[in-house]
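Heads up, this is only part of the complex; the chains shown haven't been moved.
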Amino acid sequence: MIKLKNIHKAFGNLEVIKGIDLDISNGEVISIIGPSGTGKSTLLRCINCLEVADRGGIQIEDFAVNLDNITKHDKLWLRRNTAMVFQGFYLFNNKTVLKNITEGLIVVKKMKKSEAEKKALKILKQVGLLEKKDSYPSSLSGGQKQRVAIGRALALDPKILLFDEPTSALDPELVNEVLVLIKELAKQKKTMLIVTHEINFARNVSDRVCFMEQGMILEQGPAKEVIDNPKNERTSQFLNVVRHR
Amino acid sequence: ENKQETIDTSGETDGKTKVVVGTSASYKPWAFQENDEVQGFEMDVWTEIAQRNNYELEFKLGQFSGLVGMLDAGEIDTVAHQMSITPEREEKYYFSEPYAYSFYDLFVSEASNYKSKEDLKGKKVGCWLGGNGEATLRQINDEYDLGFDIVTYDGASLENEVTIGRIAGLWQGEIKTKTIIEENDLAIRQINEKLVYEVNAYPFRKDEVGKKLSQEVAESINDMREDGTLEQLSIKWFGINTTKSVE
Amino acid sequence: MNFDFEFIVRLIPIMLKYSTVTIKLSCLAILIGFTISFFVAIIVYTNIPILSKIFKIYISFFRGTPLMAQLFCFYFGIIPLFPDFVLKISSFQAALVILSLASSAYMAESLRAAISSIHRGQMEAAQSIGMTYMQAMFRIILPQAIKVAIPTLFSSFINIVKDTSLVFAIGVKEMMATAQLEGASGYRYLEAYICVLFVYWAITSVMGYAQKHIEVKLGKSVGEIN
């Protein structure tokens, strides 16, 4: 169970997140949709502690972090218990596919090398890239890269997986392989928070959809309900624009 | 490179005092290197001194202009490079007994018609960088208002520079220059004004060790002068005796 | 004045003998300088408050002043201020200190520029899986940065080798000094200097080849398509 409590974040004078509350049950899949520049990425980055929020709290299971005065230890704890999948993949270019996955296990989780490799191979099988284990990222397609990146996140058994537009840097014909994988994870009841512009995908895969605008969640509810019959006028406006792109 | 500290002898048979002697080894025949071997008058004198005092001797090479600095920096214990006693230096170092005496003089090409220092007015005159040679040359340059264009060298052969005509004259120790001229049959002659007289001795840092060394070395030099060793070495390298004061 | 080949033949083994001093000094300076440059580059890149200011000045100073003056200042000027040290620091060690510091300034600049060229997504990805900043830096960023910096790092290495030719000024006897001395005693400057030039050229050429070799190797190891 993950609880976000009244999260605030500003860059200089620019208030980007203006008090966000969100409770996520274990196994729940939540999609966040909303216009560009609303702070969706920033919210994920605050959860993953790549940005430090100005105010608010994050509770994961029994561990509550007060963001007002976060310690270095809290930061590492949050990062180690949440995992991020980036739009730009960001695989470690100097490591093979296998090492991209074992790296976190060995360095962060202090696993033995042999054990880490065993786990990594299992995960590579899951994301369907076992035969690429000794390749370097530069020789993979975009879709393959993103699947490795998801594998890297999965490997750490995070309490929640955060996806920041995982398919928007992909060539159209490669989008599907990544969406299929995420659906698979949803079926396995992984807790996930997904920022996406793929409305249909959000509708199909998620339990709940949040519409975010200008740093606030304006509407949320069961995926199909929000997307098919938005109550908020801004939501329906946004959905109209997105559908007609 | 790992220099041992200068340690006290205190009577132990093993504990030989180590003395590191610095030289530029580019000052034939006082000190030079041939076939990777340091040799010359200075080296022979020091080998003799070391033998007499049961020193462990090491020769350490450096650029001439850096030797005094190396002495200050503790890299070497003394300088064997026809070093002159000067009042400023006496303030800063303990000197041993003098072991050589010689004049500084101007030398010019045989073919030239320079007869006196005045004939060289405004001409290029070479000397060694940073040593007493440079200091004394500048001194007489001012004193007699000669307007020399002083060119400093460090490691190159001044005699060669005169031979090829790059400098009109050179300012160097008389004995050294004459020996080289003779040895190589160079077309260089002495102006013979002998403007500066220098007394050569070994300098030591002004500390306990330096004091002790300077005294021991002084004694040995005195002994060597008395038993003729010094003269013998001088004749071996220069053909004449440069170890006696002429003044 | 005719060219004396015999003299050169006699000189070569002596040169080669002293080239070991050159090589030893160079290798140590490269090792130490490179190690220092790592930390300086990280400090400057990370913009650690006061330290990064200090090290920017450090870099500017060592890159902006002649090595010879640095050597003289350190050896003749600074060391004698500490009489307790005087006897403990040999000229070889002093040369090593200055060569390492000076070259570290150049290498730190290369590394800093190379680190900046690595996409910051690499750091974020590493931190997002829970690595500390330093773990990410040493395991993910620097290995990639070093590859980018190889060409400039190698010119620093080559410069170090060439710079060792100056250390006779503070009493380290190496190739250059030997050439000078042997040339002076035999009045064979041309032969001596040509000999020393070629030995240096050989050493730096070998380094050039090593660079190409390493570039190819490193290219492979980060999975570039050949």
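A, B and C label the chains in the order they appear, each numbered from 1.
As a working rule, a residue touches a chain if its C-beta (ideal position, glycine included) is under 8 Å from a C-beta of that chain, and two chains touch if they have at least 3 such contacts.
Owing to the predicted nature of the structure, the values given are computational and were not obtained by experimental measurement.
Though each chain kind is drawn just once, the whole complex in this file has A x2, B x1, C x2 as its copy formula.
Keep this in mind: only the chains that are shown with their structure count from here on.
Taking the mean of all protein C-alpha atoms as the reference point, the chain centroid lying nearest to it belongs to C. If each chain is reduced to the centroid of its CA atoms, chain B and chain C end up 36 Å from each other. In terms of their C-alpha centroids, the spacing between chain A and chain C amounts to 45 Å. For the pair chain A and chain B, the distance between mean C-alpha positions equals 80 Å. Multi-chain contact residues of chain C (touching two or more other chains): none found.
Of all residues in chain A, none touches two or more other chains.
Of all residues in chain A, those touching chain C in their complex are 48-50, 76, 79-80, 83-84, 86, 88-96, 103-104, 107-108, 135-139, 149, 152-153, 156. Contacts from chain C toward chain A in the complex involve residues 119, 121-122, 124-132, 135, 139-140, 143-144, 147, 221-225. On chain C, the positions that touch chain B within their shared complex are 10, 14, 17, 72, 75-76, 79-80, 86-94, 168-173, 177-178, 180-182, 184-187, 189.
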